[in-house]
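Before anything else, here's the structure in question.
Missing here: one protein chain of the complex. Every other protein chain is in place.
Per-chain numbering from 1; labels A and B assigned in written order.
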Amino acid sequence: MSESLSSALTAIAPAQISIALAISALLFGLGLIGFLCRRNMIIMFLCTELMFQGAALAMIAFARLRMDVSGQVFVIFILTVAAAEAALALGLVVLLYRRKETLNSEVWSELGES
Amino acid sequence: MTALATQSHAIPHAVMAPELAWVGMAMLLPLLSSVVCALCGALRVKSKLPAIVTAISLASSFAIILRAYSAYTGPVDVPIFEWMSFEWGRGGSFHSFTANCALYIDALTLYWMLFVTGLGTLITIYASEYMEGDRGAGYCRFFFAISIFLFAMSALVLGDNLAMLYLGWEGVGLASYLLIGYNYDRPSAVAAAKKAFIMNRIGDLGLALGIFMLWANYGTIQYSELFVAMSSGGQTAVDWHVSAIPFLLMLGAFGKSAQIPLFTWLPDAMEGPTPVSALIHAATMVTAGVYLIARLYPFFELHPQALATVAWIGGGTALVAATIGMAQYDIKRVFAYSTISQLGYMFLGLGVGTTFGACYHTLTHAFFKALLFLAAGAIMHGFAGQLDLRKLSGLRHIPGWRIVSWTMFVGCLWLAAFPFTAAFFSKDAILLQALSSDRADFRALGWLGLLTAALTAYYTFRVWFRVCAGPVHFEAGTEAPHDHGAHHDADHARQKGHDRHSAAVHAAFHPHAPRWAINGVLIVLAIGSLVVGVPAYKAVFLHEDNWAQQMIAHSSAVQGAMLSNDHAHSEGHAPTMLGMDVHTGLTVVGSSAAIGGILVAWFFHLHSRRRADQVRGELLRRWWLGWIPTAMEHKWYVDEVYHVTFRSTMWIGAQILNFADRHFLDAFVVDGVAKIPLALGRVFRPLYSGALQGYAVTMAGGVALVLAWASWVWLRGAQ
Partner (left out) sequence: MALIWISIALPVIAAIAVALGPASRARTTALIGSLLSLAALTLFAWEFPAWTSGAHFPTGEAAQWVKGAGVSASVGFDTVSLLLALLTAFLMPLCVLGSYSAITDRVKEYYGWFLVLGSSILLAFAARDAILFYIGYEFTLVPMTLIVAIYGGPDRRVAAIKMFLYTFLGSMFMLAALLYLGWEHRIASGSWNFDIDALTATAVRLPTSSQYWLFAALMVGFAVKVPLFPLHTWLPLAHDQAPTAGSVILASALLKLGTYGNYRFALPMAPAGGAELMCVVAVLSIIAIIYASLICWVQTDAKKLIAYSSISHLGLCMLGLFALNPMGAEGAVFYMVNHGLSTGALFLCIGMFYERYHTKDTDVLGGLAKRMPVWASFMVFFTLASIGLPGLNGFVGEFLCLGGTFMAEHDAQTGYPGVLGPWYAIVAGLGLIFAAMYLLILLGKIVWGPLREPTAHATHSTHDSSHATPHGIQLAAHSSHEPVLPVDLSVREIAVLTPLAVACLWLGLQPTPMLDAISPCTERLLVHYPAQVERVMAEHAASLTGSDQSPSSQPTSNSLNSQ
């Protein structure tokens, strides 16, 4: 299978994936900043999805660079799991919203040391 | 005398004599009777059984010692059983430690045991009547402790090694502790008992260290081997290890015999019942120090100043205690200070080099002092604890008190060293040696001793003239009449001196005269006091050997058994005193001191008692003299000084340490170390605030740090 893939695609030069990596970094950075700065739990969740996608994009880029499909396999897994996770996480968010009538993440700090 | 001279300066060698093991029964019998007394206590015996058992066992001990004395030929070592012993390396001396339960019997041992067991028997008989108000648990406890005392004293005297001596030494301390604190619900008795034990412990430490020192230098602590090592080794006093031995042993002796630095416990020990004061704190236990020095006399010559120190301490104690005794009002306290003073004489004798004088004085003193204490006890017993000599008068005119008065008179004459009493000769032996010495300081001590003799005669007869002579007058003590149960020996008046209420309370008080046991023992003791003078009379008038001198000459204390004038004459220069031969001079001066003291006492305390108070008032009014009687009455404030310098400073130190231990070492250092992880945790605690983003920031920061470090390494590698 890898042989057919490698015959279908030709390896590209490292410089050519830099754009893909840059976009990936941008996505990850945006997600991180959003996650750190926003307090709305749904937005924070979206930001984590953004970070996922940044990572996934980097994986695809490297898979293309190295001509190794395992990176793409990973991405498919990530997408699948992320979908399941989204269902779960949104359910949790709804649950938390019901408890305290707010989506602000700061009201949940029981894990704190003091 | 010639027989003695041939033996001088030869320490007798002991032979092994296992067949004499029955002498150990003299030690074992009191132990058995103590077990019986303890059993009586457990079985709640209410009869006089403990006293009877104790008296019989002590009398048997006395008989055993008498038998051993009659069969005595020379020093023997009697093994009984192994107590502490082990060895290492090649074994032998310096490679083994042996302290067995064994006896060393020589003349000194027998000499001591004779009066210890004899007086022990008599005083037990006396106590059987004296203590009868306490029959029951207290009675059993009393005779249990008396038996323990006799056992320990026998171990002290009979033991063949210094560990046995130490066993006895501490054992008599224990008995003394239990008996002083006999009336344990009285805080003063408890305090006195504690004080006695602790002050003795100070001396005991010196003794223990002295024992170690002897072992370190001679490799053994058995007398027979020690004396052999000593006489063959020829140790010279260059090494401090060797020369420290006498000083360490001396400390032990001073503690037990209540000499100057450690004497304050003995007057307080009068809290105990009077038979105890007579037996333990006058006649026997306190002479253990004299025994120790006499027994180890050769080792006291290891340092040239050792015996001089003993002499000075003894002479000083004699004088100081006599001055205090002059100003006390409590009869027992007067006698307690006189005991200290007489013990001082004995140490003076040992120090100036006459073990004979010291040991002979021990013997005579044991009899007359026991007599005096027992007479005082009879008075106290009859007058409900009254002991204040200002509140008793004319006892010899009261029916039933004649025997007490006149036996007490005998005791007083002996204590005052009235001419041609036994104590006169024994004191004479000591002072003669001091006054005919080559050393000026010893001669000065001799004069100090004569001064003390005059003071002694004064304060002794002050008591007798006040209490037994004069018009009949008495006030009862504050104690409940003793058929109401436990009777207490102390009166509270003794503590502070002025209890004016008692007279009114006991308007119809009838003194309770002593019965046969007390009177009988007093008479026997009075006769005994006369009898112990016989050797001296024979020596003086018939020019025979003094029995006591012969006994001492057959022991390790032989160096001091000679009378000094024999030495002096042999060396060719006869010392003089006031232009007379020392012997004559001393007889004259000593007699006049005694008679003078008695006359002064007669004048102030019988002839015109008001004058005594006038003189006292006169003295007190002058600022430059007034402090002297006050200070004498307050025992020269020695207790107070000790309290401030030692006890208080140590108490404060202990409080500081206690505080430091809890709040510095524990709370600050230990808990402080334990708080280091806590403090570290507190530094990082803000990162774990519970806010979701907080954790994210931490994570991002961590990643950033790792990245920064990795890139720094990479960059450095690239260069």
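By our rule, a residue touches a chain if its C-beta (ideal position, glycine included) is under 8 Å from a C-beta of that chain, and two chains touch if they have at least 3 such contacts.
Just so it is clear, the structure is predicted and the values come from calculations on it, not from any experiment.
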{"item": "Shown chains touched by the chain that is not drawn here", "value": "B"}
{"item": "Chain not shown: contacting residue from B:Lys48, B:Lys194, B:Lys538 or B:Arg609", "value": "B:Lys194"}
{"item": "Among B:Glu87, B:Glu544 or B:Glu640, the residue in touch with the chain that has been omitted", "value": "B:Glu87"}
{"item": "Residue of B:Met25, B:Leu39, B:Leu114 or B:Leu205 touching the missing chain in the full complex", "value": "B:Leu205"}
{"item": "Residues from subunit B at the interface with the omitted partner, ascending", "value": "82-89, 94-95, 97, 137, 163, 166-167, 170-171, 174, 177, 181, 184-187, 190-191, 193-194, 197-198, 201-202, 204-205, 208-209, 211-213, 215-216, 219, 241, 244, 650-651, 653-655, 657-658, 661, 665-666, 669-670, 674"}
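Keep in mind that, in the parts below, only the chains that are shown with their structure count from here on.
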{"item": "Separation of mean Cα positions, subunit B and subunit A [Å, integer]", "value": "97"}
{"item": "Contact footprint of subunit B on subunit A as seen in their complex", "value": "32, 35-37, 39, 44, 105-106, 108-114"}
{"item": "In the complex, subunit B residues that touch subunit A", "value": "685, 688-693, 696-697, 700"}
